[in-house]
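Below is the structure I would like to discuss, written out as structure tokens.
Let's turn to subunit A:
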Amino acid sequence: MRKEVLFSGFGGQGVILASVILGRAAAVYENLYAVQTQSYGPESRGGASRAEVVISDEPIDYPKAITPDYAVFFSQEAYTKFLHTVKEGATVIVEKDLVPHRDPEFEKRLNVIALPLTEIAEETTGLSLTMNILTLGILVGVTGIVGRESIEKAVRDAVPHGTEEINLRALRRGFELAEKLKP
Partner candidate 1 sequence: MMYLKSSYSIRDKYLRRDMLPTIFCPGCGIGSVLQFTLRAIDDLGLSQDEIVWVSGIGCSSRVPGYVNFDGLHTTHGRALAFATGIKLANPDLKIIAFMGDGDSAAIGGNHLIHAIRRNLDVTAIIINNFTYGMTGGQVAPTTLKGLRGTTAPYGQFENPFDIAQLAVTAGANYAARWTVFNYLQGINSIKKALQKEGFTLVEFLSPCPVSFGRRNRMKTAPELIRWYQKITVPLAKAKKMKPEELEGKVVIGEFADRDRPGLVREYREYIKRAKKMMGWEQ
Partner candidate 2 sequence: MRYPFPVGRSDFIQGDEAVARAAILAGCRFYAGYPITPASEIFEAMALYMPLVDGVSIQMEDEIGSIAAVIGASWAGAKAMTATSGPGFSLMQENLGYAVMTETPIVVVNMMRGGPSTGQPTFPAQGDLMQAIWGTHGDHMLIVLSPSTVQEAFDLTIRAFNLAEKYRTPVVILGDAELAHMRERVYIPNPDEIEVVERKLPANEDEAKLPFGDPHGDGVPPMPIFGRGYRTYVTGLTHDESGHPRTVEPEVQQKLIGRIFRKILDHKDEIISYETFELDDAEIAIVSTGIVSRSAIRAVKMLRERGVRAGLLKLSTVWPFDFEVIEELAEQVRKIYVPEMNLGQLYHLVREGANGKAEVELIAKIGGEVHTPMEIMERVVG
């Protein structure tokens, strides 16, 4: 069961952290194989940011996403650049307010969840920064790629000390949204 997840956006949105948390939930708390990679370079300082997680129940050979089963787009640039690499039928989460120009034709082949993620995060926790964790909640809630308990534990491990509760609130809000979104 090789599953590939793509996280993309721009620097400062917590793209990398979200990928690390998902990988950790799978590897440490679900006893699955997981590998997380990210693109470094100047783009990691404010420009485009991209991270990938591959999760499997057997050892992972090629560590990069080939055709992502799941993808998250936090910026127009990322959406435009990477949307067409995802697998047919992939679950795709889009930060609606930051991706004004969409490709409705291509999206027909996908399961697209487009929400004003930043706004919801701000409403939920008062911190727009928690948008990445909120998104993880939606992703896990909708896809079940890892268990909710596992992702909660991984969030606790990975977020800055003292911000655990606020981040968990964002995560659980993501779970709630996922319930409503499920077909």
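Regarding candidate selection, all candidates are chains of the complex that A comes from, given by their letters.
Convention: contacts are C-beta pairs under 8 Å (C-beta built on N, C-alpha and C of every residue); 3 or more make two chains touch, one makes a residue touch a chain; residues count from 1.
What you see is a predicted model, and the numbers here were worked out from it, not measured in a lab.
Q: For subunit A in this complex, identify the touching candidate from 1 or 2.
A: Answer for subunit A: candidate 2.
Q: Applying the document's contact rule, which stretches of subunit A touch candidate 2 when the two form their complex?
A: Interface residues on subunit A, with respect to candidate 2: 20, 23-24, 26-28, 31-38, 40-41, 59-64, 66.
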